[in-house]
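After this line comes subunit A, so read on.
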Amino acid sequence: MERQSSALHAHALDVRAGDCWILQQLDVRLHAGRWTSVVGPNGAGKSTLLRALAGLLPLHGQVTLLDRAWETWGMAERARALAWLGQGERASDDLCAYDLVMLGRLPYQGWFGSPDAQDRAAVENALRATQSWDWRSRALAELSGGERQRVLLARALAVQSQVLLLDEPLAHLDPPHQADLLQVLRALVQQGRTVVSVLHEISFALQADQMLVMAQGRVLHQGACADSATHQALVQVFENRLAIHALAGQWVALPCTPA
Partner candidate 1 sequence: MTQRSAWGTGLAAVALCLVVVLLGLCAGSSGLDTLGRALLDASASDGAQATARQILWEIRLPRTLGALAAGALLGLAGALAQGLFRNPLADPFLLGSASGASLGVALALAFAGGAVWGAGESRVWVHLGLTGAAFLGAVLAVALTLLLSRGVQHTLRLLLAGVVVGVVLGACSSLVLVLQPALLQTMQGFLLGSTSLIAWPACVLMLLVWVFCASIAWALGRFLDALSLGQATARSLGLASPGLRGLLIAVLALATATAVAQTGLIAFVGLAAPHLVRATVRVSHRQLVWLASAAGALLLAGSDLLARSVLAPQDLPVGLLTAVLGGGYLLWLMRRGAPGNTV
Partner candidate 2 sequence: MPGCAPARCACLPYRTWIGMCFLVLALALLAGSHAARAFEVRDARGETLRLEQAPQRIVSLLPSLTETVCALQQCQRLVGVDRYSNFPATVRSLPQVGGGMDPDVEAIVSLHPDLVLVPLSSRAALRLGSLGLRLFALEPQTHDELRDAFLKIGELLALPQAGARWDALDAEVLSAAAAVPPRLRGARVYFEASEGLYGAGAASFLGSTLERLGLRNILPPEMGAFPHVNPEYVVRANPDLILLAQDNAHNLAQRPGWSRLRALRLQQVCAFGPADFDAMVRPGPRLGEGARAIVACLRGLAP
């Protein structure tokens, strides 16, 4: 794909956390209007990559976001263009769901601004998309794990950004809600947004458009999910303990013992 259609492009990316280099000399291209899933074994650096691309870790290397160099983006501008949802996020139990999702509109509000109609509409859309509208005034303390995760997702959706970086968005969700969320992500991609997700469930990851296979801080393979090369890379990175099958029009990954 030509460079013009990449939402995020990182070249020779080095990311350090603390004293050690977690990601070294990465070359990552995330295509615009596509859903890319990042997979790999534990400790591969997937979360670190997402955090780095969200601007939460110091970056070394060349990065372009939406065809502009990283350095030209102001913080508030970047916050409007890029939303990040961390893994296992905690939130104060005091806030009610609505207020928490409204926090996602912070990049659009100044210090003294109050929510306007646009903000409220965005929040409502986000809550409805995650089926959380009915209990929007309940405090977080009263919600179950899955409900809380949906509210946090709604917060990320409320930003209405071009690029969404989601780290384990399906955690704590039961299958119906997992399916719902995947539908939401697909709808967003169809609208032209870019979604990057780190997913533990390989089967769900295989439903994306592109896949980034990582291991030990390096990118092993980057390609379409339907590609057999991608499947091979996947199996290899999991030490041949994984088998990928086609089932009802989808790719499904199942653990297996090596032959």
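The set was built so that all candidates are chains of the complex that A comes from, given by their letters.
Quick note on the criterion: a residue touches a chain if its C-beta (ideal position, glycine included) is under 8 Å from a C-beta of that chain, and two chains touch if they have at least 3 such contacts; residues count from 1.
These figures come from a predicted structure and were not determined experimentally.
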item: In-complex contact partner of subunit A, selected from candidates 1 or 2; value: 1
item: List of subunit A residues in touch with candidate 1 within their complex; value: 51, 54-56, 75-80, 82-84, 86, 89-96, 99-100, 103-104, 106-107, 109, 111-112, 137, 139, 141, 155, 159
